[in-house]
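Everything on this sheet refers to the single structure shown next.
In this view, the complex is presented without one of its protein chains, the others remaining in place.
Note that the chains are named A, B and C in the order they appear, and that numbering of residues resets to 1 at the start of each chain.
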Amino acid sequence: MADIFNSMIDALSDLLGQGIYVLPEIILMVAAVLSPLLYFITKKGTASAVLTFVLMAVSAVVTCIMMHTVTYGTAFGLFEFDAFSSLMMLLFLAVGGLTVFISQGHVETTKHKGEYYALIAGAVAAMMFVASATNLVAIFVGVEVVSIFSYALVALKKNDPRSSEAAVKYLIIGALSSALTLYGMSMIYGVTGSLDLYGPDGIVAQVSVMAGNWPFIIGCVGMIAGYGFKISAVPFHSWSPDVYEGASTPVSGFLATGSKKMGFAVILKIFLVMFVAMETGVLSEDFQMVFAILAAITMTVGNVVAISQTNIKRMLAYSSIAQAGYILIVLAVMSQYAVVGGLFHMFTHVVMKGGAFVVVAALITAGLGERISDYNGLAKRAPFAAAAMMLFLFSLAGIPPLAGFTSKFILFSGALATPAGGVDLTWLWLVLVAVLNSAISLYYYARVVKAMYVEKPQTEERLPIGRAFTVAIALCVIGVIVLGVYPNVLLDLCSTAADALFALV
Amino acid sequence: MDVPILSLLVLLPLIGAVLTLFMGGARTKYAKVVAAVFTAAALVLSLYVMFMPSGDLANLTENYTWIESAGIKMSIIFGIDGLSILMVFLTALLMFLVVVFSWNEEDRPNYFHALLLAMEVGLMGVYMAQDYFLFYIMWEVTLIPMFFLISWYGGPRRHYSAIKFFIYTHVASLIMLIGIFGLVFGTSGGDFAFAAVANAGGLSEAMQIFLFGLLFFGFAVKMPVPPFHTWLPDAHVEAPTAGSVLLAGVMLKMGSYGIIRVCLDADIFALAMPVWQPVMIGLGIFAMVYGVYACIAQNDLKKMVAYSSISHMGMVLVGMGCMSEIGIEFAIFQMFAHGLISAALFMVCGLAGHNFGTRDMRLLGGMAGKAPRFALFMMIAFMASLGLPGLMGFIAEFGLLYGLWEYLASVDLMPIILLGLLYMLLTAGYYIWAMQKTLFGKLTDKIDLEHAHDIGNIECVVLAVLAVLIALFGILPGLATDYIMPFVSSIVNAGGLLI
Amino acid sequence: MIGMEFFLVFAAILFAIGLYGILSSKRGLVTLMSIELMLNAANINFITFASYSGNAAGQVFVIMTIAVAAAEVAVGIALMLNAYKINKTTEVDELSTMRW
Partner (left out) sequence: MIGFVDYAWLVPLVPALCFVIVGLIGHKTPEKGGYIAIFGALFAFVMSALVAYDYYTSEAYKLGEAVIIGPIEWLNIGGYTVNFGVYIDSLACIMMLFASFISTMIFVYSIGYMGDQGEKKRRYYAEVSLFLTGMLGLAVSSNFLEMFVFWEVMGLCSYLLIGFWSYTHHEGDAASINAASAAKKAFLVTRAGDVCLMAGLFVLLYAFGSMDYATVFANAQQVYAQDPTLVNIGILLMFGGVIGKSAQFPLHDWLPDAMAGPTTVSALIHAATMVKAGVYLVARSYPLFVTSSDAMLFVAAIGGITAIYTASMALNNMNIKRVLAYSTLSQLGYMILALGAGAYLISMGMDMGGETGQTLITLGTMGYAAGILHMINHAFFKALLFLCSGSVIHATGTEDMRKMGGLRKTMPITAYTMLVGSLSIAGIPILSGFWSKDLVLEAAFAPFDNGLGAGSAFCILFILGMITAFMTAFYMFRMWFLTFTGEPRGHCHGESPKTMTVPLMILGVFAAFIGLIVLADFSYFIIQSLAPGLADALAANGLYLGFHDSMHILEEIFTNVWTYVAIVLAVVGIFIAYRMYVKRPYVAEDFDQTKKGFLYRLVANRYYFPQLYNQISWKLGYGVAKGVDIFDRNVIDGTVNGLSNAVVGSGEGLGQAQTGYVRDYAAYVVVGVLVIIAVVLLMVSYGGGF
């Protein structure tokens, strides 16, 4: 088995040279180019959907093989394909695959199918580039591409005025924050004179002398703002509820699970490495504190405001703001174990939040509204969807033995555990805030569950759930349960990824 | 052991739960049969374990590595000892009785029994888990079935109560979770097995005190100890009878079980225990007296009984707080006794509401003539609960109060025992008063007497079983203490006791 | 020759103007222009640093940025048109049906 893979890899590397390290991205770019073409020829959305999905699968397989054969390396000095980036790539591919899988059967999906899938494929490709980028230029461009594609995706929705509004808001805030990012990068470039992150004279190498250097600080804060926008950290979050509500549901899911994770990937690649490299300089402690405060505020605002929501998509938006807050704990703690927890939580978040959005999409397709009150008595009208939704919500709330619990368990414990395997109470307050928040979150999740299971429905008539949706939901359910009960495989991947990340220091 | 008995104890209800869950539609009427079969199987199994020579209990331990990655190790370890076995038996017994008791449940019986069985999974797990991760998971697993039991089959204010119960106890268990983190990473550095943590030990005193506090809070809310108790009366009043029985019978015990299992483990908390001892005793006495007074003020039978659970669990806390051989012995005995007695109490109260249409003592009266069976069992349950000799309650209360006395004598605060006496007197007071208002005197005309009827045969049998057991263990307490003493002495040898 | 500070301050002012533009103007198109200003302010920084430190990376970045900005504005205007088609306005304050 293994030697077959090896021979394949050898052949490819002869063919592509360094290019092999960006092979998965390239495959997706092919998809991005072909799917509109195919659409023009066949006039069938399904065709391009299938194509995109297949190519995504191929690229995923390739990635897996490359991971399996440990063919890690750098392409063109810009893109480093290592355990970390490959893992993130898999995540993005999973998100993209899920989105494509459900979009075809979804009612809100635009009629410009070709472009739609091209955009998704391109966005995923860009995310993957970002995941493996080692250079500020590459990161910036990649992130911008993702942003621009997502603006378009948000706008691409069938006859709903809200989508255009959402797109404009998204655009303006997004552009603002990319401006901030760019300005910040310019400052960093100014003080370090380099755009490469790693390497002997890269930014990270010089960072330890930066304490008290205020242009550097401004630069960092600028970038924090820019990528805080991507991960929708308070106070850079305000676009997300509107956008998630306005965009077509698969796209909302795509943004909530995909581009948010890209933001985290960038933040990890830049700040985590940077400040860990700084050991315990004054500056790094300050930024840890900043991230801690951001995390606390983010999760609190997200959860508390979610309580008062009546639109399920807005509620999910706020809850994913809160989830971002949880993951930010990693940046406050900056320990390897915490990173493992963070990465793991990103994956579980994909299955549970993605699953929730899939369910919402399915129900919208079946003709149900977006208001929580529309979900009354869902258990009778769509038992499977309701049960799945309950699982996803409880998982988000962190009820064992579901995926959300296990990842939160590791994430929160990471905030208390020291690398040596002792206890460090520095971030106890943060953990307290976090657990109280997940208790609060239980309140609004339970409200939805109550609506579905306890309230009486207005009508008894069953809701038709499309096959694609059923499959997707089933997959997410399996993911939620398996990742909760048997997370070993993924955990191992995450810890190797964390090692790779810390190896960059 | 070839047959993984302990895993079976968890798996049987799980399978049963899944089966019953899918017995919708035409097969609904068989749901209860399936539930009965599986709970009975679990009961038989637990009895088998109970009657095994106590030496063999240790051999039952099962240990499977579960998650081992990123420097942490969680295992599925089921073990059983003198403390667990009683709780496991109690769980299995009450589950079976409850299933039989709610034989006539008409409203979606498949879900109802599935929930019961799901709860049994969690409870069994909690009482047998030997790994903090597993323990916590099982601990939380018990929440959801209860949440649905209340919000589906509960009374008028069920939504409020269900959510309150869910969130309140969840917060507590999350605080406890932080304690577990600190405990595990502070000692074994990532191995969540009880044994690993205990063997590693070596927490600083400050850390011990702090973690003890976190864990104790988590457990105390479950017990519940005033002032963290207000979820309980609401939950009880709204829950269906089956729910209340399990809630009071076994779920409250999870708290005290946790305290004995974790907080009183000298290998971990040797330095923290003396610091927290006065707090535990004080809170316990407060709970006793406070609960009693709260009882006196109630008009709803069920609410009164709910508060009585609070005061009885207060006694358990006192016993554990004594941290003496006798204290812990009778704390455990009281857990067991209260498990059986409160089950009977809540069944009786539930029947009052069901058969007479109300549980309000102001509306009832002279029911003894109308419903003699009801009167008989109400009297037995109440007498047992107020500590009448010859029934279980007395043994437990005598032992616990004596343990308290010993402690007070050791710290030279003997007069405080008067509070214990007050507790006994007032307990008798509100029970007797409740009986007078409900059973005796003028036959009420405030309820619909045509439809008021006596206990049916099935319920009668269930209650009779409970009554017999209560009397049996009251007359021959050795049956239970024989399991308890080895466990207690093992703690003693571990140096876990102060007196 | 002129000090580096001059360009930096100039860029900062430019950036501030752009920021002000975003915060103050109701009109979507003006907002887009302001964004352009901010991006270019950053570009000026890059050029400055690049020319003063004499490594070309910054200038490469600028080229990239210009391309990205162009794409961004293109999409931006497209979205504005879309919004105008549907809501008959490009006033950002009137695009506020979704809230709370």
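Following the convention adopted for this analysis, a contact is a pair of C-beta atoms (placed from the backbone, for glycine too) under 8 Å apart; a residue touches a chain by one contact, two chains touch by 3 or more.
This is a predicted model, so every value here is computed, not measured.
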Using the whole complex, pick out the displayed chains that touch the missing one. A, B, C
Decide which residue listed in B:Ala337, B:Leu401 or B:Ile491 touches the omitted chain of the complex. B:Leu401
Can you tell me which of A:Leu176, A:Ile231 or A:Ala277 touches the chain that was removed from the display? A:Leu176
Quick one: which of A:Val221, A:Ala366, A:Val485 or A:Ala500 touches the chain that's been left out? A:Val221
In the full complex, which bits of chain A touch the chain not displayed? Write them out. 168-169, 172-173, 176-177, 180, 211-212, 214, 217-218, 220-222, 224-225, 228-229, 234-236, 238-239, 241-242, 282-283, 285-287, 289-290, 293, 301, 304-309, 440, 443
Across the whole complex, the chain not displayed is touched by chain B residues 164, 167-168, 226-227, 229-231, 290, 293-298, 324-327, 329-330, 366, 368-369, 383, 388-390, 394-395, 398-399, 401-403, 405-406, 409, 417, 421, 424-426, 428-429, 432-433, 436, 439-443, 477-478, 481, 485
Touching residues (missing chain, whole complex) on chain C: 19, 22-24, 26, 92-93, 95-100
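The rule we apply is simple: only the chains that are shown with their structure count from here on.
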On a C-alpha centroid basis, what's the spacing between chain B and chain C, in Å? 65
Please report how many Å separate the Cα centroid of chain A from that of chain C, as a whole number. 26
Counting only Cα atoms for the centres, state how far chain A is from chain B in Å. 43
Check: chain B positions touching at least 2 other chains come out as none
How about chain C: which of its residues touch chain A in the complex? 11, 15, 18, 22, 28, 31-32, 35, 38-39, 41-43, 45-46, 48-49, 53, 55, 57-58, 60-61, 64-65, 68, 71-72, 75-76, 78-80, 82-83, 85-87, 92, 95-100
Residues of chain A defined as touching chain B within the complex: 337, 340, 394, 399-401, 405, 409-410, 412-413, 416-418, 420-423, 425, 428, 431-432, 435-436, 438-439, 442-443, 446-447, 450, 453-454, 486-488, 491-492, 494-495, 498
Counting only contacts in the complex, chain A reaches chain C at residues 136-137, 140-141, 144-145, 147-148, 151-152, 155, 161-162, 164-169, 171-172, 175-176, 178-180, 182-183, 185-187, 189-190, 193-195, 241-242, 245-246, 308
